[in-house]
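Handing you a structure now.
With one protein chain withheld, the remaining protein chains of the complex are depicted in position.
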Amino acid sequence: MIPAGFSYVRAGSLEEALGELSRHGDAARVLAGGHSLLPAMKLRRAEPGVLVDIGRLRALSYVRAEGGQVAVGALTTHRTLERDPVVAEQVPLLAAAAARIGDPQVRNRGTIGGSLANADPAADLAGAVLALDGVLVARGPAGVREIPGREFFTGPYRTALAPGELLTEIRLPAAPGRSYAFEKFSRRALDWAVVGVAAQARPGGGVAIALLGMGPAPLRATGVEEALAAGVPAAEAVRLATRGSEPPDNAVASASYRAHLAEVLVGRALAAL
Amino acid sequence: MTTIGSAVPRKEDAALLRGRGTFVDDIHRPGLVHMVYVHSTEAHALITGIDAEEARSLPGVLGVWTAQDFAGLPPRPSVPGLDRGYLAGDKVHYVGEPLAVVVAADRYTAADAARAVRVSYEPLPVMATVEDALAPDAVPIFAPLPGNLALEQQVTPDDVTADLEAAPHRLRARLVNQRCAGAPIEPYGVLADWTGAGPTVWATVQAPHRVRAEIAERFGLARHLVRVVAPDVGGAFGVKSSFMPELFLAPELSRRLGRPVKYVETRSQHMVHTYHGRDQIQDVEVGFDDEGRILALDATITVNVGGVPDPVGIGLPTLTSYMLSGCYKIPKIAARFRSVVTNTTPTASYRGAGRPEASFLIERVVDLVARELGRDPADVRRVNLIQPDEMPYQTPFEGIVYDEADYPAALDLLLDELDYAGLRQEQARRLADPRAPLLGVGLSTFVEMGGFGPTPLFEMFGYLGGWESANVRMQPDGSVIVLVGTAPHGQGHQTALAQIVADQLGVAFEDVTVLYGDTAVVQEGTGTMGSRGMPVAGNAVRQAAEEVAAKVKAVAAHMLEADPDDVVPTEGGFQVKGVPEATVTLAEVAERAFKPHLLPEGTELGLEKTAYYEPKNLSYPSGAHGCVVEIDRDTGRVSVLRYVCVDDCGTVINPLTARGQVHGGVAQGIAQALYEKVAFDAGGRPLAASFEDYMVPGPLDLPSYETHHIETRSSFNPLGVKGLGEAGATAAPQAVVNAVVDALAHLGVRDVEMPCTPERVWKVMHDAS
Partner (left out) sequence: MRVEITVNGQPHSREIEPRLLLVHFLRDTLSLTGTHIGCDTSSCGACTVLLDGVAVKSCTVLAAQADGCAVTTIEGLAGEDGLSPVQEGFRQCHGLQCGFCTPGMVMAATALLAEQPDPTEQEIRDGLKGNMCRCTGYQMIVESVQWAAANGGAR
């Protein structure tokens, strides 16, 4: 219930935050909404020596439509994504995923950057970002770099962010008017996805499908995507849902049940498109 | 006008809704320090060392104590031969067992210090299941016992082997009633302040007088020197009736330190430390005829009592055995049970405490019988139900006599409300449509025990008595204070007991205050458990109020210079019958009762009566619940479409709170059926040690409930009440499971183990087809 002691720095600017991160190295963790980090700290699964609070960097909270893309600031809350008119029009899949996160209180505080950087293999937003072919923008001591979503998630709670780097923005190709689906199967309504599926119809035909809870990191269901592109009927294509996945086998669900759910949910997502 | 039977909003609510309740952790005392346990991280191991040096060195830490530091304290309440201490000494028996205690100036430092204590272990073989604990190569877990069988008992002398053999049909089943956690939203908490000759202890408990007696005994104190207060208690459900070590360690440490000591567990600690409930394996064999009439039942119950057995947990299968008859005329029953020690958290009471397990058993068996014969489960119930003219009904268990009820009427009302025939048609329609979710209907005609005592039964669980006490005293202004020996935690006793008093005394509901939960305020008391609030405390209050009412009337008659028989109540007072101008107000009468010179010679001053009500017998709340579920053919997800309750708790005192009790019990029953299980892995590691892993359902996970009542007054007590707090939890699990199995029966499925999670249901469907 009670976190270990730490020192607290409230960053007044992005530069200051980056400075603090490089100064403290591994000892420092970034605090955004705190809804992944603080629960871990309360159970003492994380005991950072320094918290760099970027929560006040209002400049990192925005949604902008720019040249066929939607740019989302890393500190944008789930609640904002749920309700933002630009998101609703340009990347509605992101709003659908945001609306399924936790509960209203969590969505009021949790941020897209925090969620993605935490890299839970079942994080709803990660699925949407993957299916939307999102690009993550990071700033660090070496400057700004763009990381494609498919390269960002490297394992459970692991990302391609380098030490001292901060996720600042998520860029998503706009998908106005194109169909999408977000299917989440959880034990209780409140819980994380046992398996989740985010599907987005692509401009030139075809579908991008992301899977949650099916491996150490969120992943694309490339087997299904390729089969559909090759004209395989959806009913058959869904059988390839688990290709390339490594569903965990644990107290939440067995690997075989997850594999089954993946097929069912991909099927439902495709039917909903 | 009678207040009993009206849905008045509760007296309790005004403070609770403003955040002005007083729960243990809300209480502050000057100089307060905080106590935290160091819990075992091993399921079964020898403790080879506890290094508390670093912890002791932290600023603000007042001390770290281990088992040997409390060697002088007599053991915790238990039964002979099963002595248990406060902290693990040489060895740990389960993950979560406390093995050291830390006190610090604030809760943050205490948490840090507890983590700084280093414990070294030498692992022992872990036996996390009853199978493992009873295996030939098992080693004894709990030192006072030579093996892991804490108790094996033949409950009935009957042997039904011949009856089973003679029956036209018979079947066997193994049913599992999984381990659940009561999980009140307020975890366990104790604040002890040993100020003078003894301690005052504020604690989240259900029986403060019993706790006082146990504390006094441990410390060699007379009871008047110990004060126990159960303030607002944030849910209990039976799990706050166990004698947790902190009830004794907090006062002891307060005594040693000369400061008030507070212990409030976290949810994660609660899930491994506070005792769980249920956890039975039931092996049954039943003999029956062509119509499904049950001729004989044989049941062997194996209960997992955990690593440091609690006497209540060991004894609960007795209650399961006693209730095996259910609502049915079963001529012969043979029952026996085994209580088995394992490397898991101990088990004890959880809402229903032994009776839901019985109801689950017999209601699942009736459905199995129906399925075996290809008959409708409602019909099989009908041929077995005890008829209203057979009440009171002597079951095959001595002393277990059911009070008045109309079981067939409850079933009929349920089937009507469900539109049972219509549901069966809809079920067939869906079965034929492969795209439609499967539909299942489950019935549960149930009876349970309420109104605990009487005293001889409650003595078996270590209580002074099975009675309840009430003191009713009218103040000189005509308002009324009631002191009652129960210790409610959400049931609404301030309200329901005030309704009883208002009717007896002819005072306004608003003019009655009910106090409880403080041994310095309330005479003796037994507590709140076993659905005893209205049947026992309600009748104690009624009795005391009735006697006060008689005295009030006598004083009124004196003032009116009339014969008491000629005095009749009016709005707010009394008059002489037929003489409307000869009146006195209640306030005038009440004041007069304190004026010795204006009362007849020899009249005792005041308007006050203390009554102890000893129930003659248990009462038997009953009813019929029905559940309609839908099962997603692809995922196995079970959704409860409808849940219909018909309850007979006798007289309903307050329909609003009665509805709340039914809802809450049913919710916990559905939770057991579909969501919750305290699971351990083979190494005894808890898999459900937080609200992230223990599936307490939320608002989207539970349905609405349709509630109906049949009010058959019980002749066992003057109010005609039976109790209601545990009925829902007793009725619901099997109503849901029967519905789930019903939906899958066409696949040949006969059982689905609780909780019927999507994965489990999917596996059952998958394996069957």
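Annotations for the structure displayed:
Per-chain residue numbering starts at 1, and chain names A and B are given in the order in which the chains are listed.
The definition used in the following text is that a contact is a pair of C-beta atoms (placed from the backbone, for glycine too) under 8 Å apart; a residue touches a chain by one contact, two chains touch by 3 or more.
Quick caveat, the model's predicted, so the values are computed rather than measured.
Taking every chain of the complex into account, the chain not shown here touches A, B.
In the complete assembly, the contact with the undisplayed chain comes from B:R267, out of B:R115, B:H169, B:R267 or B:R424. Set against the missing chain, the residues B:A470, B:L702 or B:C756 yield one that touches it, B:L702. Touching the chain that is not shown, out of A:V106, A:A234, A:A255 or A:L273: A:V106 (per the contact rule at the top).
From the set A:A65, A:A88 or A:A189, the residue in touch with the chain omitted from the display is A:A189, counting the whole complex.
Annotation for chain B: contacts to the undisplayed chain at residues 9-10, 12-14, 16-21, 23, 25-26, 28, 106-108, 182-187, 232-237, 266-268, 489-492, 656-657, 659-660, 663-664, 666-668, 690-692, 696, 698-700, 702, 704-705. The missing chain lies against chain A, touching residues 1-8, 10, 31, 34-35, 38-39, 41-43, 51, 53, 55, 79, 102-106, 108-109, 189-190.
Throughout what follows, only the chains that are shown with their structure count from here on.
Each chain gets a centre from the mean of its Cα atoms; for chain A and chain B, those two points are 43 Å apart. Contacts from chain A toward chain B in the complex involve residues 1-2, 4-5, 43-44, 185, 187-191, 251, 253-254, 257, 260-261, 264.
The residues of chain B lying in touch with chain A in their complex are 107-108, 111-112, 115, 266-268, 634-635, 637, 675, 679, 681, 687-688, 690, 692-693, 695, 697-701, 757-759, 762-763.
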